[in-house]
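One chain of protein is taken out of this complex; the other chains stay put.
Moving on to chain A:
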Amino acid sequence: MDEWKPNPAVKAHKKRSWYLAWKYKLMNQRALRKLCQTGAVLFLLVTVIVNIKLILDTRRAAYEEEEESAQDYDDEMLNVEAPRHPVNNKKVLDVEVYSSRSKVYVAVDGTTVLEDEAREQGRGIHVIVLNQATGHVMAKRVFDTYSPHEDEAMVLFLNMVARGRILIFTIKDEGSFHLKETAKNVLKSLGSQVAPFLSWRDMWTFVGKKGGEVYGEKHAKSPALSTWGDPVLLKTEVHLTSVEDAECHWPDTELNRRRKRFCSKVEGYGSVCSCKDPTPIEFNPDPLKDNKVFDVPVAVIAGNRPNYLYRMLRSLLSAQGVNPQMITVFIDGYYEEPMDVVELFGLSGIQHTPISIKNARVSQHYKASLTATFNLFPDAKFAVVLEEDLDISVDFFSFLSQSIHLLEEDESLYCISAWNDQGYEHTAEDPSLLYRVETMPGLGWVLRKSLYKDELEPKWPTPEKLWDWDMWMRMPEQRKGRECIIPDISRSYHFGIVGLNMNGYFHEAYFKKHKFNTVPNVQLKNVESLRKDNYETEIHRLLGEAEVLDHSKNPCEDSFVPDTEGKVYVMFIRMEQEADFTTWTQLAKCLHIWDLDVRGNHKGLWRLFRKKNHFLVVGVPASPYSSKKPSSVTPIYMEPPAKEEGAVAVPAVAAAEQT
């Protein structure tokens, strides 16, 4: 049991989810036992086993933590090595590729460019891209195609690679379980004979030129379900082309010089390096009239996810009213590739020596980035804080330009955020509508300098406190009852699925269906009503106008809300005191919105949309708006689930914190 093996019940490759899955698995076993009713003896016996399992498991987890702490909080390993020695005058490269259950390596001309024999990580298909003229490593990826959707990412990546590059593939442990037809076909089109037939625990290596010849392929079939194929070692030669052939001949401009530098170094960014019709790296979006945030610095917090950063910066630089001179990208660590991306776009980047580990490290990186931002732009009263895994709405700066004066004038505000935690496709509707909420959503937000300098910076959690910066900022000691302004439809979109607290499943459940504004120049409605006192008037007006829903119906059912459009409805739920979110959490669950902790509330009131109607939820009697409840209406109470399942939710919340 101490051996690690792919287990169908264990899906995600992240340690934490793996741990979670273990727990789920245990729960299921328990449920089974209940059904079987085999009595106390069996129960005890199994409990003992389970406990032993748990102890071993915890030990292992602790061991992994240690191992991982030395690493960075990202998963990818990109171009960590210095470029290999130039091989310009040599025409042939010797390539060695090894695939086995517990180890993979790739050596080019005797230099190891990939070596992974770490336990319990690096499962799946490793891909290396070499420059066909120099032999330099341009990209290094691993796709855990044992898990779902990773094959899609691989296809995406392979399509991005320019024709003529050398591609090297090798499998570690297992790479076929979720390798779907499409992916197999792509590998086939690269010249692989084996790929279409790759199966469970096969070992496989392949070297070929994209759109060209195959240099070699080796394969070892797994003889039985419980065992792995024999290790394979492929030795082959690759013929180099001339530098001229490997480069594009773009017109000599300052932009193209940046492009050339980038494209000769890294791979996997697709059309930006296309010879014929490269995608622009300068966007010149329309300027904003009367742009109140033109001089507000923008801090982009990044780790080592250069492809994310690339996507993020593209959307940021395409947003109307963006001012590239105010953008600084803060990279947590000495990574080359993210810096290459920053330089491609002609922005300034700052690298941050890693201190501390994991959450605390992210937190320290945030602090350093914010302090540096206000140092670099001493005149700034605000800073926009973004992360590398966000898409930025085309009207992001327009949204801020229209609302920033509130943050300056209304002291009861904590932040303006571009993200509505409850703004899903089915619950957000109005791009011109803003809310006040007691929670701090993050994911694209504006920080007031005085708040940072006078309150947050002096007591920012020190590295030894392993706190998440955003959780810390949400604590009452920091927030002090202040609220954030958010839009109904988010102005940012969280696309990251590889992160410290993030995995594919989690992302799909909580982020994928988030609504994201794509309409330019949205004129925000009645911004003044967001001021502290005005907002109360506004809420009372809304409640006065709202139609009380039929409380005898099930609020989870679609029919709970009539088939109308543009109306305002209110429902009342039970909320005994300020911190009683029992019913809300159940309601959130069945409405398929954020339910891992409480978000989006304002004095016991939640505002969202259902079927294109404004839908208000008031917690009675804790909310001051309870007085609007007609005496005939009994607030709805929803039962929390049984204890056992409840216990599962605890680690889930921990996993919910966004990176």
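Methods note: a contact is a pair of C-beta atoms (placed from the backbone, for glycine too) under 8 Å apart; a residue touches a chain by one contact, two chains touch by 3 or more; residues count from 1.
One rule holds in what follows: contacts and distances are computed from a predicted model.
The chain dropped from view, which UniProt name applies: "Large ribosomal subunit protein bL20m", "Ribitol-5-phosphate transferase", "Sorting nexin-1" or "Transmembrane emp24 domain-containing protein 7"?
Cross-referencing UniProt, the chain left out corresponds to "Ribitol-5-phosphate transferase".
Would you mind spotting which of A:T462, A:T518 or A:T537 touches the chain that isn't drawn?
Of the listed residues, the one touching the omitted chain is A:T462.
For the chain that's not shown, point to the residue among A:Q351, A:S412 or A:S626 touching it.
The one listed residue touching the chain not shown is A:Q351.
Using the touch definition from the top, which of A:T145, A:T205 or A:Q364 touches the missing chain?
A:Q364
Taking the entire complex into account, which one of A:E181, A:E254 or A:D563 touches the absent chain?
Touches the omitted chain: A:E254.
Contact with the hidden chain only, please: which chain A residues?
Contact residues on chain A toward the absent chain are 254, 257, 325, 330, 348-353, 355, 364, 368, 371-372, 374-379, 453-455, 458-460, 462.
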